[in-house]
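Presenting chain A:
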Amino acid sequence: MKLVLAKDVRFRRILQQGVLIRQAAGEALGINGVGARILQLLVEGRSVPEIVSLLTGEFDVEKRILKEDTNRFVEELLELGVLEPAPGETA
Partner candidate 1 sequence: MAFADRFVSVPDLFPARLAGEHWGTAQVSLDFLGATYSMTGLTPGFQEAIEERFGDLVVAPDIETDKKAIEFKVFRSAREDFHHFDLAGWDVQFDFQYHSEHVKMAGYQLMGFLSLYPRLRVGLWTCSETKSDFILGFANLLRVASAYALLENGGVLIHSAALSDGYRSWLFPGHSGAGKSTLSRLAAHRGWEIYSDDLNAIVPTGKRVSVQQVPFAGDFGRERLEILPPRPLEFLCKLRQSEADAVAIMETGSTFALLVACAPFVNCDPFRIHRLEENLLALVEEVPGYVLDFSLDGQLQGLVELVEERDRRGWNETGSC
Partner candidate 2 sequence: MTYFKLVEEGRAKNCLLSVLLELTYRCNLDCFFCYNDLGLTGKPLQRQDYERLLEELAELQVLELTLSGGEPLASPCFWPVGRKARELGFVLRLKSNGHALGENVAKRIQRELDPYVIEISLHGATAKTHDRQTQVVGSFDRLLSNLQGLRALGLRFRLQTTMTRWNEAEIESMFELAQSLDALLIVDSVVTPRDDGDRTPLSIAPSPAAGNRLRLLQEAQVRTACTLEPVSGKTTTASPDSYTASKTPLFPKKHCGTGATTLTIDPYGNVYPCVQWRRPVGNLHQQTIRQIWFHSPQLPEIRRINEQAHRLVSGMPRKERPRTFCLGLAEELTGDPLALYPQLLDPETA
């Protein structure tokens, strides 16, 4: 499933980390470096499996753990309303 940032969300990678602004709620969320990288790849249109395979080469971590973490992180962002399915995709 292709995911995009929700309409009211702004995202930047700053100092190797990430910042998410949820405009409607008036909230700023800090994201660590890995999370920021995952989010960046999601925003660029990559799927979760693609992201996992890309990050396996970037970080010294088991693919299974990375996959679990990535899925959990994406779920968390979906729950928070930061991400939503791209138009035409179903949740």
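Rule of thumb we're sticking to: a residue touches a chain if its C-beta (ideal position, glycine included) is under 8 Å from a C-beta of that chain, and two chains touch if they have at least 3 such contacts; residues count from 1.
If you want to know what made the cut, all candidates are chains of the complex that A comes from, given by their letters.
Computed from a prediction, not measured in an experiment: that's the story for all the values here.
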All of 1 or 2 sit in the complex with chain A; the one touching it is 2
Of chain A, residues touching candidate 2 in the complex:
5, 7-8, 10-17, 19-21, 23, 26-35, 38, 59, 61, 69-70, 72-73, 76-77, 80
